[in-house]
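Here the complex is missing one protein chain, while the rest keep their positions.
For chain A:
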Amino acid sequence: MTEVVMEQMPPVLHGPTEKQRKYDRQLRLWAESGQAALESANLLLVNSGCGTVGVETLKNLVLPGIGRFTIVDDAVVSEADLGVNFFLDEGSLGKMRGQCSTELLLELNPEVHGDWYPKTKGDLNLEKVLATSSTFTLIMYTNPIRPADLAIIQAYGKQHKTPVVLVHSAGFYSYFRILLPGAFPIVDTHPDETATTDLRLLTPWPELVEFAKELTRDIDSLDNHVHGHLPFVVILLHYLDEWRATHDGAYPLKYAEKIAFRNLVQSKMRTDNPEGGEENFEEAVAAVLRAVQPTSLPSGIREVFDYKPTDPQEDGSPFWIIAEAVKKFYEKHRCLPVPGNVPDMKAESEVYIKLQNIYKAKARQDAAEVLKMVQAVPGGRDVDPAEVGLFCKNAAFVKLINASAGGGIDTILNSERLATVAAQEFSNDEMAEETLTPLSLLPIYLALYATSHVESSTREQIVSEIAKAVPGAGVNQRVVQAAEEVARAEGGELHNISALTGGMVAQEVIKVITKQYIPIDNTCIFDGIGSRCQVLRL
């Protein structure tokens, strides 16, 4: 049988390479796998307007080592560009903006490749750029965009199933949207370490039961040192048994029972020792409410189980093959595969390592069972066993983004959805003072959205555009204020707000490309006056 969970590779005794040293601080976040994904990515930026927010985004992607980027921008550098865009200098005046920014961005990281179009003013042919370039991993474009260019991007995105990111920054406001071509599953979500502990105290398997019994056979006559070094997992298993013996075999599941059980464990702590207590029993007491818990199916993986891939290509992907197998595993055992990690706890080294190995062995056994199920279906033999191992380890935290819309680039304007969200947000705002929730940032989105294709608008023009998109919204006082604030900028970017937005967009692009952490679903609005964000699904 194939080994699913990889054993530790023999350690390499030499230090890191120069590249590992350069990228050290980010490899600690997304590891070599994430880095490899970044380095093979090929990005397109279709730039417009003041042109800063897209370039600032690229800066944050060139630095960590994105593979390749292309800027499409038919603007010629003007004096005003130098006041807002850091990747231009005095020598850029009169030259193609895309070229100058590309050259200065490439200085940041010699490992990155970059190109620009058009090569000369007036020669822009976006369709040709798309047709002659190698396939783009992701496309970003900034508003205001010409509708004809948008149509070309939409056609390309649809054909190649390319994620598209749209960004708009003006004055103190910005928003960006991530339009994914279909359901987007993430296995490596990097949950909080404390959240991942899953000790299965209510469904222990024979090896774990045996181990705990062995250590606690004569628990009351153990010497103080051994008693004070029993791992808390073992302590809890022992007293759960004791509890069940006096409660018709039932576990303490109700809150009051858990408190009573906690008191039982507390009462077993020895206090007649020099320390006046025992750290391991304190850990056991502290863990009761969290660890004495029947296993339930987290919403993220439930959504994965319930999802029906619509597209045959999607259906045959390793993710969905593994998901189906894990679902079968769940249906058979009524629990997910054991993730296999054990938190640190007061214990003797040898005892702790044994305990750790019991959990690891169970995790390997569960993953092997899943792998067998995977390999039994068509295409399953091609699935990488390491991928199965990772899925099993993270099963409780697997996440599906963009599960219901699916439409991707076509959902740039989903009027029905927008109207529903607007009604919801405006009604929340009426209650905001009582519920102490911050006010909706949707008005900012609406005001910027109203200027998606125009360089600048007056407040009145913006309000009337908004009223067309969301009937009735034009009379909302906060919408009018947002429109006035957007009008103040007359389409101009503040460098600083674009830098901030470029940081947020870059984070999200990294998450989408590496398939690690959880990207927004699907619109993030930033308010530089109140200094806060809101994510809405539009």
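Convention: contacts are C-beta pairs under 8 Å (C-beta built on N, C-alpha and C of every residue); 3 or more make two chains touch, one makes a residue touch a chain; residues count from 1.
The criterion applied here is as follows: contacts and distances are computed from a predicted model.
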"ADP-ribosylation factor-related protein 1", "Multifunctional methyltransferase subunit TRM112-like protein", "NADPH:adrenodoxin oxidoreductase, mitochondrial" or "NEDD8-activating enzyme E1 catalytic subunit" - which is the UniProt name of the missing chain: "NEDD8-activating enzyme E1 catalytic subunit"
Touching the absent chain when the full complex is considered, from A:37, A:50 or A:370: A:50
Per the touch definition above, residue among A:128, A:290, A:334 or A:532 touching the missing chain: A:532
Residue among A:497, A:512 or A:538 that touches the chain left out of view: A:497
Those residues of chain A which, in the complete complex, touch the missing chain: 8, 11-16, 18, 20-29, 50, 56, 59-60, 63-65, 78-80, 82-84, 86, 89-90, 107-110, 171-172, 189-190, 229, 344-345, 347-350, 352-353, 438, 456, 458-459, 481, 484-485, 487-490, 492-497, 499-500, 502-504, 506-508, 510-511, 517-521, 524, 528-533, 535
